[in-house]
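All protein chains but one are shown in place.
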Amino acid sequence: MEQYLILFKNDFDDFVERLAKIQKLVAPVKRGSKSFAFDEVTAAEDVSLNYIPTILPPKKYFMPQNETIVEYEKKQNKWEAILYSEAITLFGVHTCDLAGIQCLNLVFSDRPNDVHYIIRKKRILIIGLECNDYCDEYATCGLMDNHNANGGYDLLMTELEDRFVIHVNTVDGEELMGKLAMVKPADAESMTMLNKMRNKKREVFQPEIDIERKELKPLFEESFQAEVWDSIHEKCLSCGNCTNVCPTCYCYDVEDEIDLDFNKGKMVRKWDSCQSRPFAMISGGENFRPERGGRQRHRYMRKFNYPFEKYNRYFCTGCGRCSRTCMAKINLKETIETLIEEKK
Amino acid sequence: MKRKTVAFFDFTCCEGCQLQVANFGEELLDILAAIDVVMFREVMSEKSDEYDVAIIEGSITTPHDVERIKEIRETATTVIALGSCASIGGINGMKNSFKLEDVQSYVYGEDGKNYFETIPTMAVHQVVDVDYFVHGCPIYPPEFVKILKYALQGLPYTVKDEAVCVECKLNENECMYEKGLTCLGPITKAGCNSWCINYGNICYGCRGMVKETTKNASIDVIKKYDIPMDWIMGKFDMYNKATESEEKK
Amino acid sequence: MERTVLLKSPYVASEGRIIESRFLTKEEKYFKIALKGGKLLDFVPGQFVMVAIPGAGEAPISISSSPSQVGYFEIVVRKVGTFTSAIHMLEEGDMIGIRGPFGSGFPVRMLEGNDMLFIAGGLGIIPLRSLINYVIDNRRDYGKVSILLGCKSPENLLFSDELDEWQQRLDVNLACTVDRAAPDWDGNVGLITSLIPGVTLDSHMTYAIVVGPPVMYKYVLTELVKKEVPESQIYVSFERHMKCGVGHCGHCQMGSLYCCKEGPVFNYAKIKDNIEAL
Partner (left out) sequence: MARSVNVDVKYLTRVEGHGNIVVNVKDGIVEECRLDIVEAPRFFEAMLRGRSIFEAQHITSRICGICACGHTISSIAAAEDAIGFTPSEQTTKLRKILLYQEMLDSHILHIYLLVAPDLLGVPSFVPLIDTHGNVVKRALRMKKACNDVCAVLAGRHIHPISSIVGGFTKIPGEKELDAMLDILYDMRPDMDSTVELIKTLAPAIPVFERETEYVALVTDDDEYPTLEGDLGSSDGLRLDKSEYLKITNEFVMPHSSAKHAKASRKSYMTGALARFNINSEKLNPKAKAVADALGMKPPIINPYMNTAAQLVECMHYMEESIAILEDLKANGTDQSEAITVGLNERNDIKVNKGLGVGAVEVPRGLLFHSYEVDETGKIENANCIIPTSQNVNNIEHDMSKLIHEILDKPDEEITLMFEMLVRAYDPCISCSAHFLDVEFINR
């Protein structure tokens, strides 16, 4: 049965403290002068409720940057697939990042499914945090329809004046709220406030680019030869920041790490970037994406074209991280706008 | 596996990279169990003219260095360039931006050049073949151990051709460009785990540049800042002057 | 952090033992491998395995033997880097990890009853050999069999004994060419494309299977189209950078296709419009 709860802001400190006692609690915290990151917290004062997308998306908890997947013993010729995981409550996930996690779920459930990912995911409880307004000018969540949550959470909190309304989406979420023993069912007043806020959101969030969402796929499909890739080629530094910060980029490398005794060792999965030069290089020396422009095109295709073919879903959540992080100022919005221009 | 005999040699450098090795703490004993160190002048008096693996620290800056490195190459089956000075010329390469007589007389007076021979700074591979490169000023200990393991197994190892930014992002540092500062992370080879940025400083490019030349794009980015152009160029040259011509190839 | 052993992970390797090994050329080494406990590697020609060596990593390697050989399978590896150097140091009795088989193989059933034209350039013969031997082992199920082989120079020719055997069979046509001639070479000199015009074929009945280095495809495919072989009757097999073998790591992507999963064998008609494929 659908269930809404309320938490008054006065109780928020207590709420966070209790959450932290149950299991490891992870929430957005301030990092540097203008940036944020998901990190372990124990008290409400550590948490930044008002934050723009974190440097890395929460994917780092689902597929860690460095993840041991196999341990071996050479002399015994023993290979074991290993998972190191822990129970985590992930607090304060924006709606775009909820969508990002949903994309990863699709990929790693694709056969043969990646049990490492799937089991780890099961141990993470997700508490979403609804965005009432834009983070900044880089976001395109309106266009991608991710300013509202479309599932993907156990609990979703919406901040309203003096309180939070909490939507309980799963039994796990319900259980957690039970354990806290401090939230009450939402009253009619709270629900009215929630609806009012959602109505207002409808005005605030509009497609940031003048294109219909369903037109994005054909736009990119036909853009292989577009000139915009050439101008991006000139600007791009190939640093790989855009892919590492993207909530839906999941490419990885697997490295072998043997101990100094040359017997025990492990295979470690590490994030990799299609923007790095050797990414698509093969043994004869051929590089299938030697040009930075081509590599950027590939990145865009993997957001707006290929996954749509495969999963009927765009893999851009509109979080704006790629544009925010790019020191060469390659901007997703501008790229799409230029493509629209070019097509005319 | 038979333990390989290993000798350390230093050329023109600060000896910090050898010291990084000496600084491993008790882990040094694990390393010493895997190899047989026959020469390590900084901490040992033993000497040997026979060794399988020669670990070379420092750049080649005198005619005598050239002779010595050639002899070492002939004896060793494996040569490892340790640290920026050896692997890319490093800090010593800044000298190459000046006329040799000028630096000699500036430091040692007009007669300087008569006492102290010097030639343009070279990385080790610019004189003899090098099998493994351990970049960094100083070397990043985990990377050294990693490469050593490949060397001891007799397997080739290529430093991944990607930028320090990659590691910097994975460590979730706030970007220097976000703070209004310039940083050489985007064009510098990764492998140090973005050491400097993790500690709040910028990347100085000590590991050499990634293969793909994006220096121009990078100058475009940096030009927006209010700093003299020759300082921008100086940034690139601090470590990479000696090997800059290779980058053009 | 809790440590869990995952039995069903796609990353667990089976134990393989090298039961025979030898250098075919200076750069290529051959290995015959048996899985522990006589386990069967259930594969079709064109598939590949991920081979693991502790300390050196993992690499995708084509299965070169025919599935009609039982009790073992064969691979041939060229030394190009870390993993490939490590495997070159291994010998009879050494153990390696094997994952797979992975990828789509050649549609052997569908090919039955048709004429076969095999075209292999360079290392392309390694995976193709699996299918050729399969076809020869089941010779009566197939029509005419022609094999065109090309490589850099005579020293690079792989499986020369086997080539001789094929050559001597009446029911197989074999033609060979090298890019650079040695003085004692009495065969063809020239690119592999130069052999195609000389082949007589019934284009409706013929399935062409092309495997070779990336540069080769464009030219060979043009020649085949000239010979009026229908695009849907041409199969190709590609090499791409691969790390997982199971369609997740992203390295082998060509357009929207994952070479390791949807490939490495592709029907030409289906991928000819994929800009990143050819």
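Which chain is which? They are A, B and C, in the order written, and residues in each are numbered from 1.
Rule of thumb we're sticking to: a residue touches a chain if its C-beta (ideal position, glycine included) is under 8 Å from a C-beta of that chain, and two chains touch if they have at least 3 such contacts.
Note that this is a predicted model, so its numbers are computed, not measured.
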Which of the displayed chains are touched by the chain that has been omitted? B
Given B:Val53, B:Ile91, B:Ala163 or B:Ala242, the residue that touches the chain left out of view is B:Ile91
Considering the whole complex, which of B:Thr5, B:Ser87, B:Gln104 or B:Asn240 touches the chain not shown? B:Gln104
So which bits of chain B touch the chain we can't see? 10-20, 22-26, 28-29, 32, 37, 40-47, 61-62, 64-65, 90-92, 94-95, 97-98, 102-109, 111-112, 115-116, 118, 137-138, 176, 179-183, 195-196, 198-202, 204, 225-228, 230-231, 234-235, 238
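Keep this in mind: only the chains that are shown with their structure count from here on.
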Comparing the two chain pairs, does A-C have more C-beta contacts than B-C, or is it the other way round? A-C
Chain A and chain B have mean C-alpha positions lying a whole-number Å distance apart equal to 37
Averaging over Cα atoms per chain, report the distance between chain A and chain C in Å. 39
Numbers and ranges of chain C residues touching at least 2 other chains: 55-56, 81
Can you pull out the residues of chain A that are in contact with at least two other chains? 258, 262, 278
Touch list for chain A against partner chain B, complex: 31-35, 37, 54-56, 65, 234-241, 244-245, 257-258, 260-262, 271, 273, 276-278, 292, 325, 327-328
Per the contact definition, I'd like the list of chain C residues that touch chain A in the complex. 1-13, 15, 52, 54-58, 78, 80-81, 84, 95, 97, 213-215, 239-241, 243-244, 246-251, 253-256, 275-276
Taking the touch rule as given, give the residues of chain A at its contact with chain C in the complex, in rising order. 69-70, 72, 74, 77, 79-86, 107-108, 110, 112, 114-116, 119, 224, 250-256, 258, 262-263, 265, 267, 272, 274, 278-284, 286, 288-289, 298, 301-302, 305-306, 309-310
